[in-house]
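For this view, one protein chain was removed and the others were kept in their places.
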Amino acid sequence: MAGDAKTSRAAVWPGIIALAIAAGYLIALLAVEKQSLIIALLAVGIIVVIAAAWFGLLDGVSHAFSDHEDALGGFAILALLAVGAFFHEDHFVLLLVTTVLLYSVATLGLNIQFGYAGVLNFAGASFFGIGAYTSAVLNAHTALPHLIVLLIGGLLAALIGSLLLLPVLRTRGHYAAVVTIAFALLFKTFLEVNDVLGGPQGMQVKGMTILGWSFNDNIEIGGISLSFYMNYFMISLLLLIGAFVVVRRLERSWIGLNLDALRLDETAASCFGLDVVRWKITAFLIGNFLIGVAGAMFGMVGSFVAPNNYTFADSLILVSILLLGGIGNPWGLIVATFIVVVVPEKLQTIQEYRFLLYALLVIGVLLFRPEGLLPRPVRRYFPGWQP
Amino acid sequence: MAGMLEIDGVYTAYDKADVLQGVSLSVQPGSIACLLGSNGSGKTTLVRSILGLTPARAGRIVFNGTDITRLATHKVVAAGIACIPEGRKVFPKLTVEENLRVGAYQEPSDKITQSRMADIFRTFPRLAERRTQLAGTMSGGEQAMVSIGRGLMCAPKLLLIDEPSLGLSPLLVKENFNIIRQINERGITVLLVEQNVHQTLAISHFGFVLSKGRVATSGTPSELADRSEVRDAYFG
Amino acid sequence: MTALLEARGVVKRFGGVVALDGLDLAVTAGEIIGLIGPNGSGKTTFFNVATGIYAANAGNVMFDGADITRVPARAIYRAGVSRTFQRSRLSLPLSIFDNIMIGNHKRLNQGLWFNLVKRGDFKREFEASYHAARALVEVFEPALAGRMFEPVAGLPMIDRRRIEICRALISEPKLLLLDEPSAGMTHDETAELMNDILLVRERKKDLTIIIVEHEMGVIERITNRCVVLNFGRKIAEGPYRDVAADAQVQEAYLGVA
Amino acid sequence: MDVGLFAQYVMNGLMLGMMYALVAVGFTLFFGVLDIIKFSHGDVLTVGAFVALATFAGLHAAGFNSQLLDLVIMLAVATLAMAALGMLIARYLVMPLRSAPALNTLLITLMLGTVLREAVRLFYPQGANPKPFPALLPQNSIDLGSLNLRLDNALMLAAGAAVIVGLQYLLNRTKLGLAIRAVAQDEETARTMGVNFTAIVLVTFAIGSGLAAFAGVMNGLYYNEINFGIGLYLGVIGFSAAIIGGLGSIYGAILGGFLFAGLQTVGTVLLPFASAYKDVFAFAVVIAIMAWRPTGLIQEKISERV
Partner (left out) sequence: AKDKVKVGFIGPLTGGVSVNGIGGRNSADLAVKLRNADAKAKYEYELVVLDDECKPNVAVQVATKMAADKDIIAAATHYCSATAIATVDTYHKFGFPVIIWGAVLPDITYRNKYAEIHRVNGTMINQNDANAELVSKLGYKTVAVIHDTTDYGKGHNEYFSKALAKIGKAKIVGTFGVTAEQQDFTAELTQIKALNPEVIYFGGLTPIGVRIRLQMDKLGIKAVFDGTSGIVSDAYIQGLGPLAEGSLAFREGAPTEKLPGGKFFMEKYNAQKYDNPPEAYGAFAYAAMDMILNTIEKVGPDRKKVIADLGNVKDRDSIVGKITFDDHGQNTVAVITKYVIQDGKFVEWDDSEYASGKRKLPGQK
């Protein structure tokens, strides 16, 4: 069956149905507050996914996604908009979803570094923090347009990240991990002991305004009032779409191939003309740039930055999103971000036990799907392209 | 007469499709049996199934009267089967000497281990010169020597050898077949997988030709050499 | 005629091991040279020095008129040297097409703008590359041509070797270094592979090949000339028949008949 | 600087270094056997220390009162319990993930660490509070000017050194050690040589986790206090130490451990009025070392060739 699917394009509808179910499920999960219902919903979700995998239904979905990615991407955006519309008044849910969107942007950055180039970055939260602190400082002390601030946040993250270039380029595997771990620990301690950037107390971040449109005001359109977080939701969605397109195109280009080649076999790659250093640098910088942009945006959304937000533990969360989703697969990564951000939040009702439960849940997922939720498929340069 | 190794209707698959589709063969004690077949015909897979690395999905593998079909690999080895694996598979970060020691893992006596190692160093002087070199840094042929030596370290009843002369110089290939004959003369039964058909048939007592996961034909070396399909495939 | 590749007094040591011990070797454009010698005599090491993976401790290597002794591997590739590895080094999770394209690096546009933004142009380049790769694969194994987007992890060894050769050929190098390409193949398969290689060379006359092989039939059939190494030194040189008759070669390598 | 004071710094550094080295050695062991990073190592240490404490409380309640016997029983129970836990981890979390990307083991053990840590916090009586740990070693000490030399410290240093030497011997001089290293490099081939893969993995995890328990008890005896967070910090430092030392080498782990302790001590002494920067300093040095020696101070021998 799988063999036939290669000669003819897979049907698109399994993908659409999956997206519709996912959106409905997400809305339900975000809407319910009752402890018992939440647990039941989570259980149902897990069972449905396992059952679908068991009966091979997920294959249809993944084929649909690999053959009709552009169309389904559009549907995914619609699904997210539907979630946004459903919760248009609900500040908190919008904040939560916005958080997911921005974390996804950041993990897309990590994905370029680790998923493609194989450069392990355990300081994701630090670069995220650099972006956030950038918007805190620039919004407070300059009149720079806030879109430019986002850009500077990304550039600064890339720039500070380039301090690590020498050790990152020279080391590999676990050794490289230590470089970024050390940086993550250093970064947080530095912010804390140094008072220039607010010390441990952190700093307030002014909300975003674009052309006089203040993002921190609620919106009234023809009698419907929207949460002010709707502003952030929309712009974050745009950022995510942008980042997704960049990452996708990167993967499906010679550059993506270069990154894979050097990750898998540096020696062979350099025997075929690949400039390993150049591409590692490119991946590391682009990755950090994306993380920084996401961080700068998140600074404005969260309205507050403090060293404690950007600890090593937070970096680990970013990495775990990547692994949980399936290394190298941007779709998996967005799904995983939803799980990692939303589930602990929905488990608030079980209060002090929720980390325990959450950790157990992740262990369960990994045992069930050791390769992550959606393992990366073989590269197709143009989805659905037939010779 | 029951063979030392009896393989009966073995089916083996990796993920989905069966690679072995009902292989049956029998190896007589004290003989050298060879297994021929084109690339991908399933020779290595059969060796893996005997060792329990890729257990057979169906069928039976009996060694000296015990059913070893579902036995864990280390128990198969304990029963007296050793292997020189395809592609050498030396431990790259162990020295030559350590590689040989791992080969004698199930041999409790240190003295015996030592004397076997001395034997091997006599056979492959190059290894004696390089006993502390990390195996991963050796040349392809040198690694083959390590691998062969390692397989001999445990003095098995049955030795499975999967393409040992791959990458060896013509001189060493000859040497290698001599070694196999010597091993056999010491009473060790050998199941040999080889592409080097002339020399293989020259030392074997019996041969099987595998094709698409089945035994296509079998017989004594002279019978095989006469069969047209074998001649076409191997002698060009 | 000037040499395409020329090694002069090349020395390569690993700790106490002298893998190449003052090797002199010259290859003329268009030749097929057999590089033979006992195991551990330095054949692979010579390939590694010539392709820039290892730096020679002494001596130098010239290629196409330029000194490439201290030149990084990727520049040597760009100058037109391509190779296969003794132990197959494909990127297993990647597709056949991707693996071949790794070898095509110098002919693909690596610009960020081109790759990310000009997708139309990219698509044209992609399609052209696809057809080139497919044509090459068809020479070696037509059955593989329909499976260009399957991961190589699922292929048998023989097909992996073929793809590795395609990867080395796709960039149309001037010099091709083959390190035991037929290892593990049956007589038939070996013959077929050699025919395919010769066929490719037929289409591109000036392709120079150095081949390392322990299968003397192959050497005899396809090489113009042989170089025999022992302990990192050249001990004989000439057409296979002459070399094979050399007493030193027989003793060290072939075994006395 | 006053000699006594200097000696005191050296003494502190040695003790701290020993703690780090003990943890780092554990990482090296796991890396050595399965080529994996077991991030829960630090938290197993915590659990080990708490098991020891519970054992002590039990013995106390049962009216036991011999310090030496207390210590021995406590160590034995903690070590065995953690060895068993280690085997469970190996069997149910690590082995099933063998064919998955290596980092997934890291993630699953990271999550397990969270589970262990949270379990201690939530289920040990008053587990969130720091717990006093009994001082069971002789408390004799001599004051030499600014240097305060304590017998218990000396004993602990000796015990730690003995354990590390023992482990080194095990790995490099015994058949078990050989099997462990073989399994790490090529599981399948090791099996074809007759190595019982499962057993080796379980034994290694038992040893490694027992070692963590030992380190936990040492930590308790030295500081006379344990809390549910000790493993987290020690885990990160131990991991870093194992790596800057050079993975796969016990000596590297020891070197890394002492180096880390040295850096932190030096940081505190040299930056007296900015001592908060000492971690910034220590980690900056780590980054610099990695740039200088990308495969650790004791470099792994290159074993891969083209």
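Letters A, B, C and D mark the chains as written, and numbering starts fresh at 1 in each.
The criterion applied here is as follows: a contact is a pair of C-beta atoms (placed from the backbone, for glycine too) under 8 Å apart; a residue touches a chain by one contact, two chains touch by 3 or more.
Computed from a predicted model, the values in this text were never measured in an experiment.
As a test of the contact rule: which chains in view would the missing one touch?
A, D
Tell me which of A:162, A:216 or A:267 is the one touching the absent chain.
The one listed residue touching the chain not shown is A:216.
Which one, A:99, A:171, A:231 or A:270, makes contact with the chain that was left out?
Once the missing chain is taken into account, the touching residue is A:99.
For the chain that got dropped from the picture, name the residues of chain D it touches.
Answer for chain D: residues 2, 5, 8-9, 12-13, 15-16, 19, 118, 121, 126, 128-132, 141, 143, 146, 148, 150, 219, 223-225, 227, 229-230, 232-234, 264-265, 268-269, 272-279 touch the chain left out.
State which residues belonging to chain A touch the missing partner chain.
Residues touching the hidden chain, for chain A, are 90-92, 95-96, 99, 189, 192-193, 199-202, 204, 216, 227, 302-306, 308-309, 345, 348, 351-352, 354-355.
One rule holds for everything that comes next: only the chains that are shown with their structure count from here on.
If I rank B-D and A-C by number of C-beta contact pairs, which comes first?
Per the contact counts, A-C leads.
Determine the centre-to-centre distance between chain C and chain D, using the mean Cα coordinates as centres, and give it in whole Å.
Here chain C and chain D have centroids separated by 48 Å.
Which residues belonging to chain B are in contact with no fewer than two other chains?
Residue numbers touching two or more other chains: 137-138.
Mind pulling the residue numbers of chain D that touch at least two other chains?
306
Can you tell me which positions in chain A touch chain C when the two form their complex?
Listed in rising order, the residues are 6, 246, 249-250, 253-255, 257-258, 260-261, 264-265, 267-275, 282, 378-382, 387.
Could you list, by residue number, the parts of chain C that touch chain B in their complex?
14, 17, 36-41, 44-45, 86-87, 156-158, 180, 183-189, 191, 214, 216, 252-255
Tell me, which parts of chain B touch chain C in their complex?
38-40, 126, 130, 133, 137-142, 144-145, 163, 166-175, 195, 197, 232-236
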